[in-house]
Structure formats: C-alpha cells, structure tokens
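Missing here: one protein chain of the complex. Every other protein chain is in place.
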Amino acid sequence: MKHKYAAIAVLFGSCADRYVLQGYTPQRSFEEMLADARKVKGITGIEVIGGWHINDRNQHERVRQIAKAGFELAGVIPEIWANPKWGWGTFASTDKGIRRDAIERVKVAMDLAAGTGCNHVSPWFGHDGWDYVFQMDYLKAYDWIVQGLGECAEHNPKVKISVEFKPKEPRTHILVSSTAKTLLLVNEVNQPNVGINLDTGHANMGYETLAECVALMKRFGNKLFHLHLNDNYRLWDDDMIPGSVHTLEWIEFLHWLERTGYKGWFSLDVFAFREKNKVAVATESIAWLEALSAATARLDPREVQAVLRSGDAMRAQRLVRKALLGH
Amino acid sequence: MKHKYAAIAVLFGSCADRYVLQGYTPQRSFEEMLADARKVKGITGIEVIGGWHINDRNQHERVRQIAKAGFELAGVIPEIWANPKWGWGTFASTDKGIRRDAIERVKVAMDLAAGTGCNHVSPWFGHDGWDYVFQMDYLKAYDWIVQGLGECAEHNPKVKISVEFKPKEPRTHILVSSTAKTLLLVNEVNQPNVGINLDTGHANMGYETLAECVALMKRFGNKLFHLHLNDNYRLWDDDMIPGSVHTLEWIEFLHWLERTGYKGWFSLDVFAFREKNKVAVATESIAWLEALSAATARLDPREVQAVLRSGDAMRAQRLVRKALLGH
Amino acid sequence: MKHKYAAIAVLFGSCADRYVLQGYTPQRSFEEMLADARKVKGITGIEVIGGWHINDRNQHERVRQIAKAGFELAGVIPEIWANPKWGWGTFASTDKGIRRDAIERVKVAMDLAAGTGCNHVSPWFGHDGWDYVFQMDYLKAYDWIVQGLGECAEHNPKVKISVEFKPKEPRTHILVSSTAKTLLLVNEVNQPNVGINLDTGHANMGYETLAECVALMKRFGNKLFHLHLNDNYRLWDDDMIPGSVHTLEWIEFLHWLERTGYKGWFSLDVFAFREKNKVAVATESIAWLEALSAATARLDPREVQAVLRSGDAMRAQRLVRKALLGH
Partner (left out) sequence: MKHKYAAIAVLFGSCADRYVLQGYTPQRSFEEMLADARKVKGITGIEVIGGWHINDRNQHERVRQIAKAGFELAGVIPEIWANPKWGWGTFASTDKGIRRDAIERVKVAMDLAAGTGCNHVSPWFGHDGWDYVFQMDYLKAYDWIVQGLGECAEHNPKVKISVEFKPKEPRTHILVSSTAKTLLLVNEVNQPNVGINLDTGHANMGYETLAECVALMKRFGNKLFHLHLNDNYRLWDDDMIPGSVHTLEWIEFLHWLERTGYKGWFSLDVFAFREKNKVAVATESIAWLEALSAATARLDPREVQAVLRSGDAMRAQRLVRKALLGH
C-alpha cells in the first residue's frame, strides 16, 4: 500500500437521507462495521463520529473494540452536528449556553483522543451558517469561532485540531466554507495544534482545485493536518469513490501531497447510500487510490518541473495522459 | 387571496436530513399538523405523502381528518420513494417485481384520489437514476417509465397523474430531470390524464427559467397540471420560501401562469428544517406569494406586450422594477 | 484510427474573448489553418463557420482549398451568430426581416453543403434567448424556431440539418438549451433531415450525462446526426481537450455511441485560446480520444450487460477502472 489508509466508520454503516430516514441498508452494530473493515486490505485506521459511533458512556469501550480489531484510532469527530440541538449553530450560535456546550463537546473528544494516543480531533461547523439573508451577524460569528478554537487549542496542546470546512449542506451557506477562509480563521487562532482537515469533496463543491488547496495550506501556515477522501459532481457533497469523477485532478492532487510532504492519514469518507456490500466500497476506493497513486509515481519529476515552468497546457495533458494510460 | 393555496403536510411536520436523522424539531402527529394548517390564513388544501402521512391502513382515516379540518385533499403523492426498498429504482428498476410493486402503489394512490374526488396523484421518480457511470441502461429505463405511466393512466382516466421531475437528489442524476424531458415522456404516453407537476425549485436547480417552463408545457401538450412552490440558491433543492431568492423571476412566472390560464393549486412545498413555528413558515410563504402576485397585477398588459415585442432588457427591467417597487 | 475525425477550422486559428479582442495568438489565414490540419494524424474532415471562415464571395474557393488539402468538408455552420446584427435573435427574432434573413443564411449554407456532397449544415441558435426576465415571448419563439426549421428542411431534403443546443453563452439563457428540448423541437418539425448536433461541452454545462444524451436521441427519433467534441468544468463552455476533465464519463459515452450505432464524424470543437501550437492541440485531442476508445474496447460486453442489469455501482466502477487502467 502506498498510503496509510483509514475509514470513517460510517462507510461500513447504513446511510440515510431526508427521504429515506431509516437508511437504505439495514442498521449495523459497531462490531459489524469493524468486522467488515477487517476484510478490506489496506485499512489500518478508523475514525469515529460523536453521536453516531461514540457517546460519553460507550467511548472507552469503542476505543477498546477498535484496538482489539487491530486498528488505530485515526481521529475523533466531535459530537457537534448529529443532534437537533446544534441545528442553529455551535461555536457561532447566538445562544451562549450552546456555544459553551459545543466547546465542551470538542474538549471531551480531545480528552478521548489524548487518552488513546490518537491525539487528533476534527470538528466540523456544519450548522454554523445561514439559509436566508439577515440570519447571521457575521462579525460576531468569526469572533466566536476564533475564540472557541483558541480555548480548545489551549485545552491540550498535544491534541491536533483539524477544522473541516464545507461551503453548504446542511445549511445553504456554511460560515467555515473554503480552504482560504479556514486558513484566515486558524491563522488568527495562531496555535500550532490548530489546522485543517481537507475534505476533498467539500473543496470540489467550492470549485477549488485539490492540488491548489494543498499548496495553499502549505504556503499559509503548513496547515494540512488530515484528509477526508471522496469525489462528487462538483455541485453537491455526493461522497463518492475517490477519483471516480475528477480522475485527472486526483493525479495532480496526489502529486502535490507528495511534493509538500504530507505524511498523514488517507481517510475514506464515502457515503455508500445504496451499496449493500460495504467491503466492496472500501476495497474499490483503495483500488482507485492505489491505481492513481501508481500513475502519479510514473510522472517524471524533471518533466513535471519543465511542464510547470512552461505553463504549456498540451505538455501538461501529455504528461498526465502518459502517466494514466502509459501511452 | 389571489390563488388557491395548498400545502404538503410535511411543511407542518418535522424535517430531518442525513446528519440530523431524528429531525430538527419534535415529531408531530397528523392532527397537530392539521391544527397548525388551520391557523394559516389562505390555505384550503392539503397534500399527503405516501409512507409519511398515509399508508394502506390509515389512508381513509387521514382523508376524513383532512375533510373534518375543513380542507380539500389537493393531491396524493404515491408511496414510491420513502422506503429503502425503492432505493434502486421504481418504475425503471431492473427488478421486475419492484417495477410491478411501484406501479401498484401509484394505483393505490389513484384509487384513494378517485374515492375522495381529489382525482389527482403526483408520482416522483426520485430513485430512478444513476450515481456512477455504467449504472443504468437508459433505453430500457425510458421504456419502463413510459409503459408504467401508460398502465396507470388507463387504470383510471378520471384521475390526473402529474409527474414531478428533478435533476438530482437523492440520486446524483435522476432520469426524469427537466420540463423538456418530462414532456418527451408524457407526450409519448399520450393520455389526457398524464401531465406535469412543476416543482419550482427543481426547475431552478436545472437552470430553467420558471416562466419559460410554463410556456413550454403550454406549447407542447398543455401539460401543466400542478405546482409545488419553493425557491433555492439554484445548486440544490433548498426548499425555501417562494420568491425569497429569485424574486423577479417569480413575478415573470406568476405573469405567465395567468397568461396561460393556470387555474390549479398553488401548493407550498417548503422544508422548514430549522423553523419551530410552522405556522409562521406557511404564513410567510403566502405573504410573499400574495405580495408578488400584487406586483404582477400592477403590470400593464399593453406595456408587457410592447416590452416583449421590443426584446429591450432595460424596458423589461423598468417594467418589473415599477411593478415591484412602485417607482 | 478508431473514428472518422474532423475539426472545426477555428481550432487552427486564433481565439479571442471579451478581454483580449485581438486574439491570444496571431491571426492566421485559411491556408495556414489547413496546412496545420494536414500535420495532424487522423483528421480527414474540416468544418467551416459562416462569417469566420466562409462568406458568399469566398465559399466556393474555400471548398476547393479544403478538397485540395485532402480533406472532406464535414459540415457547414451557417452564418447566423458571428455578426452583431444577430445579437437580438435569428429564427426567433421579434424582427420579421431578421427571421427571414437568418432562414436564408441557413439555406445558403445548405446549398453549399449540397453542391459539395457534404450534405450537412449545423445551425446554432446562440442568440435566440434572453438575459433578463420579461425579455422573450417564449410561445412565439418556439413557433418561429419550428417554422424556420421546417422551411429549411423542405428547402433540400437531401441536406441534413443538425441543430446544436447550448444552455447559455452568449445569452445568459438560450432557448434551444438541452438534448430533450431540442428533441421536442425537431420532433415537432418532424422531417427526416432535421436532427441534432451534440456538442459534448454544451451537454456538460446542463448537467447532462453524455451517454444518456446518446440514448435519449436514439430513443426519441434516432436524431443524433453529428458530434462536436470538447470537455469543460461543467459550469461554462471551456472548450477543452475531450476527456480532459470527465474522463470516465467519456468512456461511457464512447460505449453508448458504439452501442447505438453512431457512424458519423467525431469533430473536434476545441478553443485553444492560449495554445500557440495548434497541431499539438489537435494531436493531443485525438490521442485522448484514441486512448479512451481503446479503453472502451477493453470493456467485456457481457460484463457491461451484467453490470447494467445489476445497477451495482461498485461493479460499474470496477468495470470502468479495469478498462481504463488494466488492473
């Protein structure tokens, strides 16, 4: 395997949407998810979502199950979006009690991450945003996000906090929306343990180019801490197999990850709504990532440099075509 | 009131999405939804969704409740998308048994609609589509949709079947996707009781102009049977208050509805995920529709004709600005 | 070569846009364009654009030059969009004189096409549309388009008229916008010599899936007459190298072209704004098309059938991955 692969446990669970609320495939126990994960060649880490896979009562049991199944805990996603009480915001809620509550949930996740040696949490502020005009006091929202992250950063400097951005869904507009805006925020927090979790599909939705996201995070603070991998048709968070839509952009992305020295997890974040065989989904995801990484490895570094110096699109196309197809 | 307003019952219920599966606001009984609907000035009809509001056991009881609350039944949405068994398709499923089952569900809805005098069902083929390449045999799918609709049309020619289209969600690509494609299909079915339910948000998602949708359905078969009303930011089915985003396009739309003689329901299809006060949502929706209809009524018909003959964008802007703002 | 390749002559010319009006690369004579086309292995046909490459005075001379350079004339694009006088519409202009004039321009193109044995013209109604609300009387516009096409069809039944659709640019909304709407129009014209020219980029812009476009045109009248090939990032008509963005969708597209028996031209419609070496652009386009066609040929037809019957996305992904990458 060319990379250190993980999966968010939901990949092995049942996915619902607003129409099919009970989920497209049968509900599964955490044990069943882990058993499936073990059947996938290449996966060595598992991420868990607060509220879905873990809660205050079962979290230590879950961690033991993950270890027993032979996996590392790759990250803890704090419980700040899976419950209706967060629907009007978390760190940027206008309700002081909710803000406090959300910060505490991130600290709980940090404590779990610290206790297990995983040392990584990834908060996503999916409910902090607006749907209609005149629904948010943007200035206050930035302040609250920055203050909350600062407080969490100091809670335990050994735990990395990788902020995940997304332009929309579930709000029509999410405040922490793009690579650049997230850099503005985390660089104002200005703590070495606060960085970014790049969800590739979320960047696609914002018409960002994945390779450029990697470069931007390198240049403005070396802030790429973690990866959530999936692809989509650019207008929505379809959470599809990595590389299944924007195949060539993934080769450029994998090249820039290597070029900038990314050594972290390649964590699968695929929502397999209609796929009954979850092992097949993870296996196919890794097959694509390995095949595209092999194509990336076929790029001649000197030719890459020459092409970038030339800015010549046709040389660039030939380069990537030969890497992909061999001729 | 300038129009005959209805609401899909879900407007008064609790809305969930893939993150907050239990719904953002508390679950509500059908009685509670009706009680709220009664508080909204202007609503005289209610639409129900098979699998959510009605099923084979309670459907007649529900119809009685609606009548008792003083409402007409405005339409029955057949139970062909709210259950996981439909996740791989309905009328265009590759599974013959599922195709048969789905057709029967539409007939069940038609029987209910016939028995109550509502005489209107609106099937939506949201699961008939594809997510990845090589996932659908398109040619077979068109045949199956046309055959299934034909069989339903003959089941009871007195019941109108208004097909609702949508470009995406829950599939990344839905087969019955646009005004024009739905016209191709229903015109091949070629039965007077098969037409179209225009969901304004679904048309927006496909970069369609609402007024033009109305004209297209007029011109190619007089097929506009029903309206589901909501607005969005064009990239997704945000199901927002009608007119809250594309305000001017709604004035043109209301004008063309009148121009082409639409006399049917104005049915609200708003998903009020985060709104606790559902009465306020329906009231605000009707307030916008009434205000924009009043603006439309201020258009001088001769000036409209003169502007359309001129094709002059600035005269068109002045026309709509004065209608909206009075100066 | 797996296909019969052509190129619109503009590929070998200079491209301008609204910022760089003089063009990014030096202006080129028609002779220079043809000389370059001869250097590209695989191209056997040339398409010309009325107003750009041909006019009433030089058209016969141009045809002779094309033949002398060893090319077939693959199509004539009528002069109905390259002059400011068409800016307010052509077949659907509110100006009767302009409508007449535009129809005559298509007939002139048809006469040229008939006289040379090419027997193919491809009108594009890029200026027939609207930018603002209340700018078009849609009902009249459909009538005029249908009438105009009918008159042209009867002008010479031996000349194929392939209508090219596009959702936007240069108007913010173009009337003849999608595969389905164009089918509605040409099927109302109902003449065997009136069909569709699928510009793959234009379909992409409308969130259409290329393979499905092919199936739709097969099913509703067998109307795919011609292909203009290019790719884009889905939001605009970027006119890029075929397959350079939506690589996997092109494999499905090539499969469906073969499956439905398309035997016509594969005509390159790439706008190489910034590429000085036009031979490289055409060569690279054909290299991609040949490589993706080779991948398509590696698909096992029985496995394709089995995958389509299953609707299983992971089998579909494995199928296309192995065809593309061999493993």
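Going by the order they are written in, the chains are A, B and C; count residues from 1 in each one.
In the analysis below, contacts are C-beta pairs under 8 Å (C-beta built on N, C-alpha and C of every residue); 3 or more make two chains touch, one makes a residue touch a chain.
From a predicted model like this one, the values you see are computed outputs, not experimental measurements.
Asks: Determine which one of A:164, A:252 or A:269 touches the chain that has been left out.
Replies: Here the residue in touch with the unshown chain is A:252.
Asks: Can you say which of A:168, A:226 or A:278 touches the chain missing from this structure?
Replies: A:168
Asks: For chain A, which positions touch the chain that isn't shown here?
Replies: Given the touch definition above, chain A has residues 88-89, 93-94, 130-139, 142-143, 167-168, 173, 178, 180-181, 183-184, 188, 206-207, 209, 211-212, 215-216, 218-220, 248-249, 251-252, 255-256, 304, 307-313, 316-317, 319-320 touching the missing chain.
Asks: Touching residues of chain B against the unshown chain: what are they?
Replies: Within chain B, the residues that touch the unshown chain are 207, 233-235, 241, 244-249, 274-275, 277, 280-281, 284, 287-288, 291, 295, 312-314, 317-318, 321, 324-325, 327.
Asks: Mind pulling the chain C residues that touch the left-out chain?
Replies: Residues 15-25, 81-84, 86-88, 126, 131-132, 168-170, 172, 232-233, 235-236, 238, 240-241, 244, 271, 273-274 of chain C touch the chain absent from view.
The definition used in the following text is that only the chains that are shown with their structure count from here on.
Asks: At what distance in angstrom does the C-alpha mean of chain B lie from that of chain A?
Replies: It comes to 35 Å between the two C-alpha centres.
Asks: Return the distance between the CA-based centres of chain A and chain C, expressed in whole Å.
Replies: 40
Asks: Can you list the residues of chain A that touch 2 or more other chains?
Replies: 233, 235, 241, 244, 274
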